[in-house]
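With one protein chain removed, the remaining protein chains of the complex are shown where they sit.
After this line comes chain A, so read on.
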Amino acid sequence: MATTRERLKASFLLGFRGEAPVARGGYETAPIPSKTEIVTAARRLNRAAGTIAASVLVDSAMEHYRGDFRNKAMWTPIVTSALSIGVSVHGHVDGRHGAHPLRDTVYVAAGLTGLVGTAFHIYNVTKKVGGFSWQNLFYSAPIGAPAAISLSGLMGFLGERVRDNKPGTRPMVAGLPAGRVVAALTGASLLGTTAEAGLLHFRGAFHNPAMLLPVTMPPAAAALLVYAAVGPAGVARPASRGWLAATAAMGIAGVALHAYGVSRNMGGWRNWRQNLFAGPPLPAPPSFTGLALAGLAALALLVDDKDD
């Protein structure tokens, strides 16, 4: 029997295309039970949810630390995102069919946390002098940030709905073809996250041309997903998959670009204790990676959805 750790290693190596537990890099892997397409898609969504939650965990921990945890509620996203990571890992290693009540509970809680957080952040903006002004949108609690934990919850929740389909059946979510639902919701989520990046990059006056990437690539990815959501199923869409993979890579590259942004502040990385907070947030860009992974899951579901 392979240990959980080995299974984890192997399955991460599979990436989004890996349906079969093939051995790579010399790792011995045991067969994952019930390796149906439904479970594969659900696990992809768990990975998407986990990636977004990881971004939220580090980002909210840093930003709320900067805010001195002045309000006890500022611990909420840290706890919720940590739980979301936990259940996402659980879902990722879980090869069984059927939604898991604990995962469902955490994902729903994450979704609600984001909503409540958004309300808190809006309150934070409006209570400041000038109210709903650019000054406060730029520098008060970021309106769009809490939505990220909701998106983690949403992706995880969708994963559970997909997983809840019986093996061999056509995967449905709320009575609609799962691939289409996931594609549409992921597209919308990408647009929301773009708005957040757009606002903050506008605050930075797009001083570096690379700052245009997260306001151009994700909307195009969203458009491709929306097209896939309403277009024909059973199509491979290699260009769309490629674009989403590139968007996922952009989220990772964003960390490096933000690291460069940190270095552009006075003292650079030598002054990391200050500049990690003054500069662009390192953990923010992988939110796009998480959403792009969900988009890839949606496209895979649509390819597999032969009955449409």
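Note that a contact is a pair of C-beta atoms (placed from the backbone, for glycine too) under 8 Å apart; a residue touches a chain by one contact, two chains touch by 3 or more; residues count from 1.
Here is the rule we go by: contacts and distances are computed from a predicted model.
One subunit of the complex is not drawn; among "Kynurenine formamidase", "GMC family oxidoreductase", "Monosaccharide ABC transporter membrane protein, CUT2 family" or "Gonadoliberin III", its UniProt record names it "GMC family oxidoreductase".
Checked against the hidden chain, the listed residues A:A174, A:A205 or A:A239 yield one contact partner: A:A205. For chain A, the residues in touch with the chain missing from this view are 128-130, 134-135, 138-139, 202-205, 207-208, 261, 264-266, 274, 278.
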